[in-house]
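Here the complex is missing a single protein chain, while all its other protein chains stay put.
And now, subunit A:
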Amino acid sequence: MTETPVLAARGLVKRYGRVTAMDGADFELLPGEILAVVGDNGAGKSTLIKALSGAVIPDGGQILVDGEPVRFHGPLDARRHGIETVYQTLALADAQDIAANLFLGRERRRGGLLGRVFRLLDSRGMRAEAERVLDELGIGIRSMQQPVETLSGGQRQAVAVARAAAFGTRVVIMDEPTAALGVAESAKVLDLIRRIRDRGLPVVLISHNMPQVFDIADRIHVHRLGRRVAVASPRTHTMNEVVGLLTGALRMAEDGTVEEARPTVPAGTPE
């Protein structure tokens, strides 16, 4: 019954000076699921996923991939484990074109002497592949040679999502991928997330949009003040309950039932 999480974390801590962005954060992503991560602004969601993707090195705690402890020294390490991430900032090189961005940091060289000795890139091959990937995701962009800065917000987001979807082999993580999108574009991204899941890849989705979360997620990780305070299910919990959990008005008991936060400690009282 108990599956080994594909990606897990125990007691992650990260401090920036006097700000504690993560304060003993736990995390578990199960095979094949869409896990939503919800929490207030500043709760530490982005820091958590940056630790899981190697972009931030935690001060303490442990990360496990398929149950094995790992240490990520940079984003490349996480990538090598098949973990791909769409960062909140997208991490695109604006002046470079779509194909270059899709393959940024993992460019393909031509075969033979040209590639080995002269390090010649397979630009045409990468363009064709970029076109195929974007096409498959139903993203209508005309030219792979367009600089990313000439794209609309939604198109830029689509390029970043396509990059993660194309290269992820174990986990795809997305930090607020629909935040800048209109309704139609958001629907496309959600559709894409489902398709990634249907390919067997688990997805971590950070989102502020509760209806969206309840629509798509298999489980909901509730983050508050730098740590996970509850794991809810869209089937057994209501939106109001999840909102209560992330604001701290409600708490989750050992048995998974949601109740009023302890009334003996008035809100705002320091510990």
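Here, a contact is a pair of C-beta atoms (placed from the backbone, for glycine too) under 8 Å apart; a residue touches a chain by one contact, two chains touch by 3 or more; residues count from 1.
Just so it is clear, contacts and distances are computed from a predicted model.
Asker: I notice the complex is incomplete. Of the names "Molybdopterin-dependent oxidoreductase", "Phosphate regulon sensor protein PhoR", "Sarcosine oxidase subunit delta family protein" or "Sugar ABC transporter permease", which is the UniProt protein name for the chain that's not shown?
Answerer: "Sugar ABC transporter permease"
Asker: Taking the entire complex into account, which one of A:3, A:66 or A:107 touches the absent chain?
Answerer: Of the candidates A:3, A:66 or A:107, A:107 is in touch with the missing chain.
Asker: Would you indicate which residue among A:143, A:169 or A:236 is in contact with the undisplayed chain?
Answerer: A:143
Asker: Where the complex has a chain not shown, which of A:94, A:191 or A:259 is the residue touching it?
Answerer: That would be A:94, which touches the missing chain.
Asker: Looking at the full complex, which residue from A:13, A:64 or A:120 touches the chain that isn't shown here?
Answerer: Checking each option in A:13, A:64 or A:120, the one touching the absent chain turns out to be A:120.
Asker: Please identify, in ascending order, the residues of subunit A that touch the omitted chain?
Answerer: Per the touch rule, subunit A residues meeting the hidden chain are 55, 74-76, 79, 85, 87, 89-96, 99-100, 104-107, 109, 119-121, 123-124, 127-128, 130-131, 141-145, 147, 149-150.
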